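Note that one protein chain is taken out, while the other chains of the complex remain in position.
Up next is chain A:
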Amino acid sequence: MTGTDQSSFLGRISIRRNQVNAMEGYHEQEIEDLELFQKQLSDRFAELLSAPDDGPTEAFLSISWIRKLVDVFLCCETECKAILLMERDAAQISKPPLDRLIPELLERVVKAMDICNAVTNGLELVRHCQKLAEIAVSALEQKPFGEGQARRAKKALVSLMSAMHVDDKESSVQKTAERSWSFGRRSGNKDRHHGHYRSLSWQVAKHWSASKQIHAMTMNLAAPRGPEASCLPAPVYILSLIIVFVMWVLIAAIPCQERSGLTTHLPINKHVNWTHSLASIHDKIGEEWKKKEKKGMAGLLYEMQKMEKLGQSLIEFTDSYQFPGEKEKLDEVAAQVAELAEVCRRMDEGLVPLQMLIREAFHRLVRNRTEFLDVLEQGGPVV
């Protein structure tokens, strides 16, 4: 979407830096670059904010919306890095206050890598939900439809619900992991279907907590003031804020290890233009999170929310279903099944690419960190 924008932006910086590197007016050029960058950011987040709350394509917090968000993140990351590092004398980066800000940024980057991995694990759970919903859909679409199929659908839907209401607390993970197999007749098999998604591979590490990571990432994250606001500390702040923000959205949307107490406050400087849309997105998701958090849920991902609602309603239907069923009710259910099928289709299309995209973001963070470290090393410690 912003591919051409971006390459021209990068080209601009590179040409500028080459031309004016040793000349007067360097600083003004830089301010101009930064303004252009912020303008682009503002547009991108405004576009994300404008997504409809509901609808067939690109709804707010849908899989395709999140893919867009991660794309925006990747673009910002490249551009920010260009502003910070391209054609720049390493010594500039290792001077105060950057000698403190950059290492802090890199710590956030490391935490973001772990969050990417946690989210990748979480997407496995979402995929598992998709598979269960697909079973329910295929049962409910059977013709002729009878009690057998209703029971089949119900079984899948009940598994789906308990998989969705995953308890991300560490204690439950331990319990699941330690539970020994029960060989007695049919005991212990009840929650087998989702148990494994909470087991060992679900964890990033023992005692790791997504919400604590976000909390730690927001520490010392403050918008630069005064003259700093228009020079190098500004892009460091922007990049930090965007990393924290994107990770925060991912955690809110996609289930992952230990999200309780996820902060709904991010230090967004609302006095600058470019953060307006970002702050609105943040408020909107924060509200939603507060509403849903207590219920214990799979996350704010649009498709999961939709699946939960439809699943609940279809469980009620299968519970009370008796052959042959009322025509009216059956028509209503058929519509819901079609909707659920559509959700499954969108998951089928979007989840694997999203997983790959998040992996790409992970690799990008790895490379990003290496580049910064290389530059810091060249600059040497400031004595």
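As a working rule, a residue touches a chain if its C-beta (ideal position, glycine included) is under 8 Å from a C-beta of that chain, and two chains touch if they have at least 3 such contacts; residues count from 1.
Note that contacts and distances are computed from a predicted model.
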Legend entry - Undepicted complex member, UniProt protein name, chosen from "Cytochrome c oxidase subunit 2", "Immediate early response 2", "Thioredoxin domain containing 16" or "Exocyst subunit Exo70 family protein": "Exocyst subunit Exo70 family protein"
Legend entry - Touch with the omitted chain, as defined above, among A:Gly11, A:Gly146 or A:Gly261: A:Gly146
Legend entry - Residue touching the undisplayed chain, where the options are A:Lys39, A:Lys95 or A:Lys206: A:Lys206
Legend entry - Residue among A:Leu98, A:Met113, A:Val343 or A:Ala361 that touches the chain left out of view: A:Met113
Inset, instruction - Over the whole complex, note the residues of chain A touching the chain we left out. - result: 110-111, 113-114, 117, 120-121, 124, 128, 131-132, 134-135, 138, 144, 146-149, 151-152, 155-156, 181, 183, 185-186, 189, 192-193, 195-196, 199-201, 203-206, 208, 323, 352, 355-356, 359, 362-363, 366, 369-370
